[in-house]
Structure formats: structure tokens, C-alpha cells
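Of the protein chains in this complex, one is absent; all others appear in place.
Then we have subunit A:
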Amino acid sequence: MNDLMIEATGITKAFGDVTALDAVTVEVPRGSVLGLLGHNGAGKTTLVNILTTMFPPTSGTARVAGFDVARDGDEVRGRIGLTGQFASVDEQLSGVDNLVLIARLLGATRREARARADELLDLFDLTAAAKRAARTYSGGMRRRLDLAASLVGRPDVIFLDEPTTGLDPESRLGMWGIVEELVGDGTTVLLTTQYLEEADRLADAITVLSAGRVVASGTAAELKSQVGKRAVHVTLASPQDAPAAIVSLERHGLAPVLDEPRAELRTPVDTSADLAVVVRALDEVRVEVAELALTEPSLDDVYLTLAKNKAA
């Protein structure tokens, strides 16, 4: 068996006239995390659905945990866990019954099922709510139960489809902790997200999807070096100050870009100390500033840069 736990080659999926995925190739080595980054509609969930055997690709092949998703669906399903964007739990059943049900369906005895359920409830801080119907759970609890449900069978590969979308910041941090722990235990993870920050924090490698195509892939560092750095966004009080401001910034060794309609100057910087340089440069030519902010590169920047590179 080779050491790729996910190996998808030339995956294309068409829904009628719409091509949701176009010759997508991804490889995820055992024990690593792939971050699948993209906006809504980029094709992330479609790829997850194909890799988790929910539906077959139109063309292309995929192996997960060593088994072909089209031919050996049951083998694949027995080795993966899936947590989607919406909690897939039975609202009528209690937390513990939800987990016991899954363990039993996977072949556990009643006693084993109960033990595994208790273990996971404890792990996800749900012991106190174990006997309550899942419909009474908060959004964050429901997502934790959902993730617990996908871990019942101790999967080799886990798919997390936007695991933190819609969560409050605290629950998001909790979810990140759980993912890091999973990885620490040797699980292979494919994670989809719209947040560069999340992919940066969790993923060993990132694949950027746009309109069903892979537009970039590499480590977070590689990707960021392509995208560039943090930038200082300056909104000028009066747009006619822009030329003077640009001249002064350039004199300080910076490379501002003007967004004319918004009277906004975007200046890439290396360190936050450069923020002071920007302020000084603007002050020297007495340019009045309406707004000033230091921003991290966002998914939008990734997209913009990639689009620009392609056009160039």
C-alpha cells in the first residue's frame, strides 16, 4: 500500500451543463492535513462528496484509504469519517443514542458501542448533555456531536467540510484544537474552508479551488509568498492627495497601489513596524487620512493575485 491516503486524479463532475469540477487532482499523504480553500461554489463540497462516495465523478479516479471510491464504496465508507456543513445528527435521539446507533451499525456490540459513545462524549465535552435530545443542543454542541459521530469508527481519513462555518469564535478555536489533536494521533484530514487563516493554521498543504479548477497548491508559506504580504490600507480624506502620497511612500521604499474609485492606497509591508513608516511618509506631505488599517492577506488576495498572475 502506498502512503497516499487520498489520491484523486483528474476528477471531473458535471451536473447537466454545469461543470462543478474540472480535472481536479489532489494527493494527501498519510497523517497530513490538506486544506481545500475556496469560496462558495468553488466545488469544495462536490469534491468531498465524490471522495466520500456520496456520488460518482463524471470522469477521473479516486482512491481513499487505499480503496477505489467508485468500486469499493463500503470499504471506503468503513474507513472514513465525514462532517458536513450541516450537523448530520438525529434531532430526536439523545447525544449518546446518536453515537451508539452509529457504532452498532458499524458492527460494535451494545457494550462496545456504549463505551465508545461515552468516550467521545467526554472528549467533546458533551457528557452533561448526553441524555438530552440533540434538538435541544446549541449550534456549537450540535457540531461537536456531529464531529464525534464521524469519529465513532476510528476512521483513518476524516473529511471536514467547512467545520467552523457559522461557529462563534470560541467554538471555532475549540474545533481547531480538536483537529490538531486528530492530526497528532495520525489521522489524515481533508478540510475545506473559506478562511485562509484556518487553512494556514491547520493544513500542511493547501489546494485553492476556483470555479471547479485547482488554481494553486502548495504549503501555506508557498502560497503566501505568491500572494504577498500584509498590507496597510489607507483611505485618503481627499482623493486629489493621492499623487503626493504615492511619491512620498515610494521615497520611503514602499510600493503603494492606488484603488482610484475608493481613494484607497494599498501598501504591502514586511513587518508591522512599517506601519509607522507609512504614517510618517503621509505626514511629511501633510496628507489627511480618513482610515488606516493593517490587513492580513485574505482569500480574496489569493484569488486576486492568482487571477493577476494568470493574466500576466
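General remarks:
Methods note: contacts are C-beta pairs under 8 Å (C-beta built on N, C-alpha and C of every residue); 3 or more make two chains touch, one makes a residue touch a chain; residues count from 1.
One rule holds in what follows: contacts and distances are computed from a predicted model.
From the set "Tripartite tricarboxylate transporter TctA", "Response regulator", "Transport permease protein" or "Acyl-CoA dehydrogenase", the protein name that UniProt assigns to the chain left out of the figure is "Transport permease protein". When the missing chain is restored to the complex, the residue among A:96, A:160, A:178 or A:245 that touches it is A:178. Contact with the chain not shown here comes from a single listed residue; of A:101, A:258 or A:292, that residue is A:101. The hidden chain makes contact, of the residues A:32, A:187 or A:217, with A:187.
Touch with the chain that is not drawn comes from one residue among A:123, A:167, A:211 or A:277, which is A:123. Interface residues of subunit A with the unshown chain, by the touch rule above, are 15, 45, 49, 52, 54-55, 73-75, 77-82, 84, 86-93, 97, 101-108, 112, 119-120, 122-123, 125, 146, 149-151, 153-156, 177-178, 181-182, 184-187.
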